[in-house]
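Every protein chain but one is kept in place in this view of the complex.
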Amino acid sequence: MGTLRARLGVLMLGLLASACSSPYMGRHETQWNSLSQLWSAEQSQVKVRNAQSRVFDSSDRRRTLEAVVATFQDLGFQVEVLDEALGIVSGKKFTGMELPDTGFDPTYVLYDPEGLVVLSKAYRTWGPFWHRSDLVRLTVTVRTRNDKQLVVRASAQFHLQPVENPEPYQQFFRTLEQAMFTERMGVNR
Amino acid sequence: MSTEPRLLRSRMLPFVLLLLTGCVSPPEPPENLLAPSEEQMRLRNMQTRTFDVSDRDQAIRAVIAALQDLGFIIERANEPLGLVTAARFAEPRWVDVVGVTVTVRPQGAGQMMIRANAIFNNEPITDAQVYQNFFATLERSLFVGRN
Partner (left out) sequence: MKRQGRRVGAVAVSSIGLLLAACSTPTNPAQLFQLSSDSAARRASETRRFETPDEAELLSASAAVLQDLGFQVTESVRELGFLRAAKERSARERGQEIWRSVIFTISTLGLVTGSNTLILVPVDLHQQINASLVTRRADTDAYEVRILFYRVVWQTDGISGDQAIPPGQQRLERIQDPVLYQQFFARLSKAVFLEAHKI
């Protein structure tokens, strides 16, 4: 009787342990087929596409791109891709949400998101996301709509999910509009 | 009373020093750390080939196309420096990694010097056959069916 209970206890522990071995693992959503992530969720796309795009009555791509870069800087994003002819600005930042209040966490600092995947030296790499889940990636494209208008589209990714609420994008465009206004006024930054 | 601590110190000192040197001294960098070795000079000939191509842009794009045909993933491409970095996991063993860095440099009139550094599991590849195969594929990409 005693050993049976002990065995059952171990069984339960085993099931629990194997289901979720760490809170970090728990923060990853689970699914039946991981390849389903290849596709963007169509329903949420429709909801958020309007918020992600904004039409500007300007045909000056360079000025618009400069304003976008200025916005990146204002928001604390590190610009990593900047292509004027293609109208692409892309960057990332850490929100610092997971910095420990007291003390020093070396694993937080050791994180290297841009370690080129296939050139990692160890067979078992440390695992780039093992400790941090506060990475934000932002990509903005500027495309010509017609002779007098441009379309600016922003898309963001927070940790492992696309940002699909309209509010962050509204805030982004508010900052962008301010930057464009400043550009037009010719104020030196 | 006053001599005792001195005796103790003189007895302990060598042991302490030994301990300290064991834990503290970093290895000295060898003199030839940054010097090319004999083997690397020999490798350079294998890794380099000259092609009769006058347009550097075209040559770099042909390199990219050849690497893609071979199943490599292009990681970096730099036009001003004529540099392409690509890599792939070597099947069937997933633990093996093959990386290659290719540079394209103009050499004289109407010629390009293309050098490929291939790395297999962090060691440079010394097998000449590898480079021959690569340049054969590259030649196809440069001259067959493209302008």
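By written order: A and B. Residues from 1 in each chain.
One rule holds for everything that comes next: a residue touches a chain if its C-beta (ideal position, glycine included) is under 8 Å from a C-beta of that chain, and two chains touch if they have at least 3 such contacts.
A quick note: this is a predicted structure, and the numbers were derived from the prediction, not measured.
If you put the missing chain back, the residues of chain A touching it would be 7, 10-11, 14-15, 17-19, 21-22, 25, 28-35, 37-40, 45, 80-81, 83, 85-88, 90, 92, 117-118, 120, 123-130, 135, 137-139, 141, 143, 153, 155, 157, 159-162. Contact residues of chain B toward the unshown chain are 57, 60-61, 64-65, 68-71, 73-79, 88-96, 98, 118, 120, 125, 127, 129-131, 133-134, 136-137, 140, 146-147.
By our rule, only the chains that are shown with their structure count from here on.
One inter-chain figure worth recording: chain A and chain B are separated by 32 Å, centre to centre, where each centre is the mean of the chain's CA atoms.
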